[in-house]
Structure formats: C-alpha cells, structure tokens
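Omission of a single protein chain aside, the complex is shown with its protein chains in their original locations.
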Amino acid sequence: MALDSGKPKFKYIGTRPNRPDGLDKVTGRARYGADISAPGMLHGAILRSPHAHAKILKIDASKALALKGVKAVVTRADFADGLSGEDWNIQENCMAGEKALYDGHAVAAVAATSALIARDAIKLIDVDYEPLPHVTDVDAAMAEGAPVIRDGAADYSVPEGLHPNVVRYFESGRGDLDEGFAKADLVLKRHYTTEAAHQGYIEPHACLAQLGADGKGELWCCTQGHWYVRQMCAAALGLEVSQLKVTPSEIGGGFGGKTTVFIDPVALALSRKAGGKPVKLVMSRSEVLRATGPTASASMDIKMGMTKDGKITAASGTYRMQGGAFPGAPVDETTVLAFANYNIEHVHHVGYDVMSNRPKQAAYRAPGAPMAAFGTESIIDEMATQLGLDPLEIRLKNAVKEGVRATYGPKFPAVGLIETLEAAQSHDNYAVPLGPNQGRGVASGFWLNWGGDTSASVAISEDGTVAVTVGTPDIGGSRASMALMAAEAFGIPYENVRVHIGDTASLGINEPTHGSRATYASGLAVIQSAKECIQKLSKRAAEAWGIDPDAVIWEDGFARPSGPNAGEFEPMSIAEIAGNMSSSGGPISGHFEASPETYGGSFGTHVVDVEVDPETGRTTVLRYLVVQDAGKAIHPSYVEGQFQGGAAQGIGWALNEEYIYGEDGRLQNPIFLDYRVPVASDLPMIDTVIVEVPNPGHPYGVRGVGETGITPPLPAIANAIAAATGVRFTKLPLTPPRVLAGIKAAKNA
Amino acid sequence: MSKHHVSATVNGDPVEYLCDPRETLLDCLRDHLGVMGVKEGCGTGDCGACSVTVDGRLVCSCLVLGVEAEGAEIGTVEGMGTEGNLHVLQEKFIEHAALQCGICTPGILVAAEALLKKNPDPSETELRYWLAGNLCRCTGYDKIIRAVMDAAADMREAS
Amino acid sequence: MPEIHLWSGLRHLAGGEEIVAVEGNTIGQMLDALVAKHPRLEPAIKAGVSVAVDGQIKPNNRASKVSEESEIFLLQKLRGG
Partner (left out) sequence: MKYHKPKTFEEAAQIAAGSNGVTRFLAGGTDVLVQLRSDVVTPDDLIDIKGIDGTKAITKRGDGGWDLGVAVSGAEMMEHAELKRDWPGLVEGMDLIGSTQVQGRATLVGNLCNGSPAADSVPGMIAAGCTVSITGASGTRNVPVEEIPVGPGRTALTKGDVISAVHIPPRGARGGDAYLRFIPRTEMDIAVVGCAVNLRLDGDEISEARVVLGAVAPTVVLVEDAAKAIIGTALDDGALDALGATATAACNPIDDKRGTIEFRRDVAAVLAKRAAKIAYSRAKGGQQ
C-alpha cells in the first residue's frame, strides 16, 4: 500500500516489473564469487590462529612447501611495508603481523593445485605462539588492568587516563541536562547491552585473483564495492591502484559486511608468489563467522526525563562499544542517532570506541543505529507504561519534523517520522486483540542514509535501446530500479534498458553499495546521465530538422518540435535517431560523476505482537508490521523486500543471534547451527506500509530504504516481550534462558 | 590417494567423474561437473543452499559424499526448467520478487519442488517447516512463502 | 563570517567555544580557517568530520559553497553502512 499524495504521475516508476537478473537467478545461471574458474587455477586456504591473543614467534612452512601440489605459502612478510591508519588496520586484519589478535586471525596462507591439498597443507605449517591474556567483553576491555590489544592506537579524541584499549571518544549534545531533568515528572536510568551480530549473508566471501610480478592484476570477487576492494588491495600489496582491475561477481548478500576485504589481498599475494597463476580463495562458514566483521557489541547507560503527559525533557546516553582488535566500532553513528527521532532540548551523548580480542567489526545495516534505538526506544516504552500513555502517542508527541533542530545540531528537512507513526496507528494490526501471554511492542528508527562518490554512464545503442553502467553492485534488485528510472527518464519501455555493473576500469571511482545509497545516488546518476543523452538526442533531431536545439522537446521516447513555431516535423523516435548516430556525429552517451549530498533520511515505525511461553521463556512472533518512509518507491516489491529483510534480521538479533566467546577467548558458535539466524518457520508474514514523503533532493523523490528497517526491531521485540510478561529486559539477545530467568526473578521478587 | 570413478545422472544426463573420497557431492557437482547452481553456504547442512535431490529424495549435497552417488539420479535447479519453459515455481519467484541476492534461490526452488511433489496443497505452516533448512537472509521469507503458495495453487489448477 | 557550531567533544580544543566565526566561501576554506584559529582542532579535522550546511549533511566535500547565512554544524565523521 503506497500512500501517494498528489505528486507527479509516473509511467514506469512505482510499477513492479520482473527484475532483469531474475531468470539468471532462478535457473542457477547467475555467477557468484565462487562460481568462476580460470585455466591453471590454484586453490588457496588460510591458516588461522586458535588463540584469542598471542605473539607469533615463528612460522615454519617447510613441511607445507614440501607437500606435492603446494605452489606458494604467504605470511605477512609477503605484503607491503610501511602502511598506516586504516590501510594498516585492514592489512593487519587480513594477515597477522607480530601478534594474532583474535580467534581466527589469519597467520599464513597456501596455494595448491587442489582445494584438498591446500587444506592439508595449512595443517603442516608450524606456528610458535606465545599466548597472551585476552579480553572480549567491552566493559572488561576498558577496565583497569585489562590486556592491552595495542598501545598507541588511540586518536586525538581520547582524554587522558583512559585504558589504551579506548581508541576514540565522542561527546556531543546541547542544552543543560540538570535543567531538563528538573522539569521532568519521571526520570529513569537504565543499563542496556547488545551482543555482536553477524550480517549472516549466505554466500561466504570468495574471489579469483591473479597478480603478476609486473604489478598488474585482476580480481573477481563478491563485494559491495569493488573500487574499495581495489584501493585496499593495492595498499596492502604495494600496487599502483590503476594496475588492478576488480570485477564484481553477483553478490550473495552483504548487508555491510562486504564493504571491506578479508581474503582478496591474500589471494593476490598467493598468486604473485605462485608466479602469477590465478588463485581461487573461498571462505568456509566458520571462517566467515570467526574472521570477518560482525557488528560491534554495546554497553549503554541511558537516562531520560519526561513530563506526566509524555514530553521528553532531557536525555543522556553513554555508549561503550567494542569493534574487535581495531578502531572502528560505529559509536560515532550511535551517538549521533541516539535520540535523533525526537525533539529534545537538553541532550548529551558520550561514546567510547574500544578494542578487544575479537574480529575487526564491519558495517552491518545501519551501523550503530540498532543499538542506539534499543536503548532509547526501550526506555521511552518503559516510561510510557509507567505513565499510562500509548506508545505511539508518546512518540507522536516528541517526533521530529521539518524545521525541528535535530539532537545532533542541524534542522531537519522534510522527513516522514510522523507519517509512519500515524500509518502504524491506523493499521489493522494495531487493533488486533491480544490473548494471555501476548504483548504488543512498538519502536521507531532512523537512518541518515548516504550519497557518496558515484559515477555512472548511459549509452545509446544503434537500435535505440539503452545500456546503463553503474558502479554499485546489485544486492537487492537495484538493477530493476535503475532500469525503471532510465525508462522513466527516456520515456522508453523498461525492457529496452539493460543495466550493467561496471568493473573498476569502466567508470570513475564509486563508493560501495552501502549507506542505502544505490537507488538514491546511482539512480540520480542514471537520471542525470539519461538527461545528458536526451539533450544530445534532441540536438541530433534539431540538426536533422534544421531547427534550434532549444526548439526540440523530448517526450515518451521521441524528439518533437516544441510547438508550431518550431516547425512542422514528424516526431523522431529514439530508435530513428540512434540508427543515424554514426552519420550524425558519432556515439551518444551521458555520464555522471559526483558525490551527491541531497540524500534524505528515512524513518520507520514497527509494531510487533509476540507470545511468550511463561514456562520456557520462548518467544513466538505472531505478527509484524513495518511502516517506513521510502520517499518514492521505485520498485515497490523490492522496497517491501528491504523492509521485510531488515525486520527479519532485527528479529534475529533481538531473539537469538549473538557472538558467544568462551573463557579461552575462542568463538563458540562459528556455525549456522549455533549462530541462530531466523528460519522460515520462526517468522510470520511481515506486513508492510510504504509511506512516501518525497526527498526534495532526488528528481523522483527517492530516499534510501535498506538500512532503517533493522533499527526498530531490537526495541520493538523487547517492548513486546515486556508487555507479554510484565518484565523489562535490558540485555540482548532475549534467548529463552534469559527470558525465563527474568520471569522467575520477577515472580520471586 | 586413489580416486574413485563414479557414474551417475544429473538432471537426466549421464555423467562420470573421478573423486577423492573426501569430496562431497557438492564439490563434485561444482568442481568436476560445472553444475554451479548448487551453492555452498555452510558445508554443514545448516543452510540448504546446496539442496539437490538424490533418487528423488531432497538432501543437502554437502552432506553426501561424491563417491556415494554411484548410480544415483541427481536433480538440481538446472533441471527444473529452461529459459522459455520455466517451472511454475521459477516464474512465481520472479513475479513475486521472492529473491533479492538470489544465492539461496536455487536451493529453495529445489526444496519447494520436492514438497509440492509430495504435498500439492501445503498449509503455510507446513511450507515454512519444510523450508526451515533453507536459510534466506535477505527477504524475511515473506515473498518466498507467497511465491510457493501461489505456484502450488497454479499447479493444482493445471493438474 | 559564517559561524560553525562545534560538537561538545570539540569545544575543549577550541577554548571552550561552541560557535566559532571564521572566514571562508567553501567548507574547505572554513575548516582551514577554523584550524588556523584553534590549532588544537587540527587532528580532529584531519581525522575527518561531517559538515551540515543548512540541514544537509555533507560528509566529505571541501568545495561545497557556504555563505554568511548558512547554518553550519560539525558532526562526527559519518560513514555509509
């Protein structure tokens, strides 16, 4: 259901045609990261540290090298020297140097003539480790006496006196907290924690790499951003960036986790060492869970003041987040977004980015926002309950709208939070009567979205069809959206547009498909490139007619004289102009290169009903509603798909997904059996409402929609469980043992 | 290490391959026979991306050894339908936008086809439990369930 | 002169000031002027900041124009996800 209100009528935008890659994907023909081979190809395997923290004293690969079929062994010595900053972090994460920093950290790699030989060979590499004390919990990692992951990693922002594991510090806010809390009738303070969750894409990282001694290389890999891959690999290996060409495969899910590299530089290093033979490297699932980037875990203290009628008078939050053995926990996003849904005069945030002996965190769908929402939306809900107020009403009372100053400083442009709250309020799900042990939870969420470096090109073919090349890998159907936008711009059928994802040699630099930016930024780029083409096409028609180009208009795929004064000419179709392209001045194409900044944020509100078994603590999700502002839904089915997918991931994070480390600092659940993502029978249908408050910064009003959807589920589920059980839970995930213990404790209290 | 010679059929076509006894049927299909619609998501039978049928029985090809397939009839997504003659399930998956990244799609199609052969009129709950071993991280399953239910309805009508 | 609003974590590096007026027609010129006025801010600006100009967050665009009337906020460096 789209809530459309008197905006321009579109011919293609908003329809639901078949996706262009559908046929490939239902027939098994689509080629993902591990699906490509090359003549003479070797297979790689990586040896990983069994220790959470250990000095690497010596690596002896002689036995591995003696194994028949082994062609190369690489260690950190085979990578470039002298890196700093994030380049060094990424290199160090791909291959350990002096220390193994977490369970699963790569320490050496092998290339051999078969995958089995490579796997056998890594077992023959002898590594002398000196185990060191380790720490995996965020609060423990910043406590006095905690093992130091790496001295000197802290940046300018960290005040004196903090543990060296605290590497970045944030403080922001406005107003006067004391004054704000003094105005409140109710002040509540709560401690919340969330565990690290993994993106859980079903396709493990995979690549096929080839690199010669001349520094020229090619890489095929599954990634959200191949220009990032190119830059990171070039840095890690000391290559000139342009000498490496990266081609993205079809990608089997990313959710932020494929915006960086883990194995690609290793595969290139192996290829170089093996005399330039191509090397295929594919992670196993346990490698994915142990050694790629889950999100950060968080420990948070939230305080909020509210008047009797539900107006928030002040709020403060302290956020401690660990993002593994490197700087980078998304505490900057967490602090910015913490209270951003609401109009609060007195607000203050403090954030700590903390290192621990865990894998380097990577982006995960709205990085930092779900944790922030868990704190804020949980405490608001508890206060609403205490004050006897409706959870949607209390949010409406405080919701931000255009012109309101955000908690992070600037004023909001047009945004759709209120519209999502109202749509949730009037949805049937909000009125369904609940039975015993059932509860309803509500939460809202926000993601700023993103623009970023964007380069695209649109080329007219000889028959008047259109080839679009964008640089943002298609994870969730963006080729369909690009084709729709191009079709709309040209006024030609959707089927006449073919969208390609270009390799790094075919376009200017592009940021990855991240920040919910692809449909906004690449879409904008496609529209602008199409407009450039239309200008050129119109000019060709004008020249053929011998009139001024300004006297030509473009309509529904035809150049037409703009009016009787322009002359009497039969409209000229795109096919006709294209057919004469070579004889009328040559190729016609349009380009776009910029970093668009007019992305609009997307708000969402979720309503969930659960039932909790009071004897086992198990939660069943009965029904789920996602309401979110899409600005303008280009292909509504894939917008709904983003809403539903984000909700499902959030439900998993809320209920059962977590990184579990043992006393020994090793990950205890590096397998889908125990890293428990939702299965089909865990979930109900996920109802959706697309709200459309157009983004004035996009020609068709688009807002990114990919990330917001994972933000509300954590608190929405917790709030629903609180309503069902009468017990407030502040620690995620809400596993049955945790919920049952809470119910028992409340009974005994 | 001696390799085993295996003769089998894949989607009705006779095939032969040599395999190490440690190689799974999944490895053999992909690496020796080039049947790339079969995907490895976990290698432990937890994700279903490698679903195939062996003698009509739905299994994870990562939990079958290549050498065990001697004489077996193996069915993969490549055998479900061809361009221009898609299986109803394949058509409905496209129509309902029941895939995003698509990596789980071949396994889910094979699993759904196996269900509908056994039970042409499954309830939503039966379908969800049948597909519980096929993880999808993109869609939240909603559109997948709708696509299969719709395909089942069409197939019942056609038969 | 455009005025820049600093987030509170930066204020101790700017002599306690919350709003700093600096010369500049672009974000880049303005940030350079800010560092010239308060050198202790240099590492923070170098580490990367996002700049909101009249409500629009510009993550990394030194060439972007600003004017006397612009409302300018510095934010922590934001990244896509």
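Quick notes on this structure:
The first chain written gets the first letter, and so on, giving A, B and C; residue counts start at 1 in each chain.
As a working rule, a contact is a pair of C-beta atoms (placed from the backbone, for glycine too) under 8 Å apart; a residue touches a chain by one contact, two chains touch by 3 or more.
All figures in this text were calculated on a predicted structure; none of them were measured in a lab.
Contacts of the undisplayed chain with the visible chains, over the whole complex, involve A, B. Of the listed residues B:38, B:60, B:116 or B:145, the one in contact with the hidden chain in the full complex is B:60. Per the touch definition above, the residue from B:51, B:76, B:100 or B:139 contacting the chain not shown is B:51. Hidden from this view is one chain, which touches chain B at 1, 4, 21-22, 24, 43-46, 48, 51, 54, 57-60, 62-65, 67-68, 111, 114-115, 129-134.
Against the chain not displayed here, chain A makes contact via residues 119, 123, 284, 286, 615-618, 655-656, 660, 668-669, 671-674, 676, 678-679, 681-682, 735-737, 740-741, 744.
Here is the rule we go by: only the chains that are shown with their structure count from here on.
Between the chains A-B lie more C-beta contact pairs than between any other two chains. Note on chain placement: the centre of chain A and the centre of chain B lie 29 Å apart, centres being C-alpha means. Per-chain CA centroids place chain B at a distance of 55 Å from chain C. Here chain B touches chain A in the complex through residues 20, 22-23, 27, 30-31, 35-44, 46-47, 49, 76-78, 80-83, 86, 90, 93-97, 99-106, 109, 125, 127-129, 131-146, going by the rule given at the top. For chain C in complex with chain A, the touching residues are 5, 7-9, 43-44, 47, 52, 54-61, 64, 71, 73-81. Listing the residues of chain A that touch chain B in their complex gives 16, 18-19, 21-32, 34-35, 115-116, 199-204, 250-255, 282, 284-285, 475-477, 635, 637-638, 640-641, 644-645, 647-649, 671-673, 677-683, 685-686.
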